[in-house]
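Every protein chain except one is present and positioned as in the full complex.
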Amino acid sequence: MGLNRQHAAEIISHSFIGRGYYRLVLRAPDAARSALPGQFVMLRVSQYLDPFLARPLGIYSIPSKSSIEIVYRVAGRGTSLLTQMEPGSSLAMLGPLGRGFPAVEPGATPVLVAGGSGFPPLHFFASRLRRGGLSTPLFIGARDRAGLPPQPVLASFRKYGAKISMATEDGSAGVKCMVTSILDDYLSKSGHAASSVLYACGPRAMLAVVSRVARDRSIRCFVSMEERMACGVGACMGCSVRSGTGGFKRICTEGPVFEAGELDWSS
Amino acid sequence: MGLNRQHAAEIISHSFIGRGYYRLVLRAPDAARSALPGQFVMLRVSQYLDPFLARPLGIYSIPSKSSIEIVYRVAGRGTSLLTQMEPGSSLAMLGPLGRGFPAVEPGATPVLVAGGSGFPPLHFFASRLRRGGLSTPLFIGARDRAGLPPQPVLASFRKYGAKISMATEDGSAGVKCMVTSILDDYLSKSGHAASSVLYACGPRAMLAVVSRVARDRSIRCFVSMEERMACGVGACMGCSVRSGTGGFKRICTEGPVFEAGELDWSS
Amino acid sequence: MRNKMPEVRDQKSAMGSPDLSVEFAGIKLKNPVLTASGTFGYGEEYAEFVDLNKLGGVIVKGISLKPLSGNPPPRIWETPSGMLNAIGLENPGVDVFLRNKLPFLRQFDTKVIVNIFGYTVEEYAALAERLDDAEGIAGLEVNISCPNVKAGGMVFGTDPATTHELLTAVRSRTKLPIFAKLSPNVTDVTAFARVARDAGCDGLSLINTLLGMAIDVRTGRPRLANCTGGLSGPAIRPVAVRMVWQTAKCVPLPIIGMGGIVTAEDALEFIIAGASAVAVGTANFLNPRATLDVLSGIEEFLALRGVKRLDDLKGTVNTT
Partner (left out) sequence: MRNKMPEVRDQKSAMGSPDLSVEFAGIKLKNPVLTASGTFGYGEEYAEFVDLNKLGGVIVKGISLKPLSGNPPPRIWETPSGMLNAIGLENPGVDVFLRNKLPFLRQFDTKVIVNIFGYTVEEYAALAERLDDAEGIAGLEVNISCPNVKAGGMVFGTDPATTHELLTAVRSRTKLPIFAKLSPNVTDVTAFARVARDAGCDGLSLINTLLGMAIDVRTGRPRLANCTGGLSGPAIRPVAVRMVWQTAKCVPLPIIGMGGIVTAEDALEFIIAGASAVAVGTANFLNPRATLDVLSGIEEFLALRGVKRLDDLKGTVNTT
């Protein structure tokens, strides 16, 4: 690699941005230089032994040459401890880790699908799409309005040319349905279905449907997966998901981004 | 009791005061109202499970009707984590706990002896002595200059009328000897030996010598003891010291202040 | 309670306030939250912080026939998410307990379980007999697993034959319900659970502490004067939950589950694994009101999910 992937990353800024999310900017020049959309970092939220393991968090953007930005949702003890860390202090960080989204092939139309808190890697990805004035469709699904990405995130996606469609299960924002329905409608209507390539991140159940939609339409689909992690570097075998060809794949090194067909979606 | 001894004590101020010590002022009206010199509190330094147990810390003073002041030395993981706590946040606290120094009897001359970081309870005690212009002798011992109480502490003792004599083992401040030697000299010379009552806090080895000095001169001596604690309320039997009459005494409830003769100093 | 006012209770459940009472080994607890022996003194020490009337019960610090002065200090050491202790069963002996400690506890509407300990079978048995007709004792917890007393305790808890002999002797000398407190320092805890059942025990308490050790590398001396000690606290919870689950699956005795319980969620793990009740131990040291926090958390959890009776949750772990 040549680049150092173990850092004591200083917190440059840290703030609440709504709907349970925080925005964290870390000084990490090596990571900023090399990170690819879809990659993640492992952050230790304590210098002590409880909470114990590092937390995997996607890279949301590269705001400068020397920093990376993370947007995280307070989900449990680790992330709530993280919210207390002040600018100026440093966090032990590993990364960038894993394989990101593959580059968009010429002629392909990227279509982004984010469920729940799955938007951070797609945001980084959107920031790197060079689409010459064309807007990238972004489908966002959540249980309800409160489960949607916070406003600054939506604004930033728009800035990068995303055309956002939203669906909530309870209809409190956007269309009242599963996000996969509006995705399916779009693919039916757009006429672009053939050239579309899906890039999805979100709960496993959603990814399973997205990958079925893609398979049914014979279009390519890349999913970014989540599983509990210990090492983040392929050593512990803790983060495995079932492979489509039997056996398992480690999310941290063979993923987190997989072509949907590589995985077993049956269970 | 009537008073509540379990608090979420808000940090009012917290600052470094030199020589490895921090000064911590906590909002704790019930504790402020009832605390007696020599009593202590148990402070949890983390809301998480490592570091695990609460830390026993003496009460240094009662700066207002609603607050207590603690002065602590960074000794290990717990106290170094404590230094990171900011004003405005709250700490789980139990106290005041234990038995403090007995009131000075009429005609008695209190003589204070502090070794190492043993000064906090004596400081509180000094603040309560009403001696009508008479100064209280305070003997302070340390390995070297760096081991002495920080300047603000010395200044505050003086404010309360303490007449300080210092001894360091390496002679880098005060007399080059054990603090017990200058204490012994004082008692020999003062002519007050008969009316002197010793109040000592510091390392066990020092307290053993102080109590021997007192016994040899047949004067009363009260010592404040330290031992590792888990509960602080007499339930776990973890903090025992050997009693002079066989068996053990719990520092947290039967102490931390004992009359020297109650304890077994042989081991 | 259950028999006295069934209607009110049903109404309460219907209104969403779940029934937390549990009944086992002939003991009715108003709720499943007890205090683990040795971590709550004789109740008195924590009475200022906890309304003892609110607890399912209090399991007192281990009592022996004669007073014991315990191990020399240092007796405790902090470890990652836990602690080592080697108290050595310091206690005032059964006479002082009956005279000075039990009367205090009798004032409260809570069940008192007395943890007993001896160096010989006869000491245990005599102790059981002595407590048999004392007023205000709901049951005995037989500590056959203290890792901190060299002469006997540990051997009893780790050898099936002596364990059987001991428990049979205790059984023969008391009519009180008896709970065998099992050691986790064994290859197969269920074997000891079966021994306890065969010896006529009414229930099981598990787990006691894991045998551990820590060394001060600067002095080369063990952190505990006793050299080894018992490891307790959240660090050991996964071991405790596993042992409760293993035992509940194959031995039909009610279990008081313990080991590292700090929160209601921790306690619910034990219930779902198969425990009938739980005991909060080391957590009392972190938070004197830990028992009450656990209790209200359990109540909230049941109410939120519409579970009417705690018992409906017992042993419901889905391992398929």
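As written, the chain order gives the labels A, B and C, with residue 1 at the start of each chain.
Going forward, a contact is a pair of C-beta atoms (placed from the backbone, for glycine too) under 8 Å apart; a residue touches a chain by one contact, two chains touch by 3 or more.
No experiment lies behind these values; they were computed from the predicted model shown.
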Omitted chain - touching chains that are shown: A, B, C
Among C:P222, C:P254 or C:P288, the residue in touch with the chain that has been omitted: C:P222
Where the unshown chain meets chain A, residue by residue: 1, 5-6, 44, 49-54, 92, 94, 227-242, 246-248, 253, 267
Absent chain, residues of chain C that touch it: 79-82, 84, 158, 185-188, 210-215, 217, 219-222, 227-229, 231, 233-239, 241-242, 245, 260, 265, 268-269, 272-273, 301, 316-319
For chain B, the residues touching the chain missing from this view: 49-50
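Going forward, only the chains that are shown with their structure count from here on.
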Centroid distance [mean C-alpha coordinates] between chain B and chain A, Å: 54
For chain B, residues contacting two or more additional chains: 49-51
Residues of chain C whose C-beta touches two or more other chains: 80-81, 234
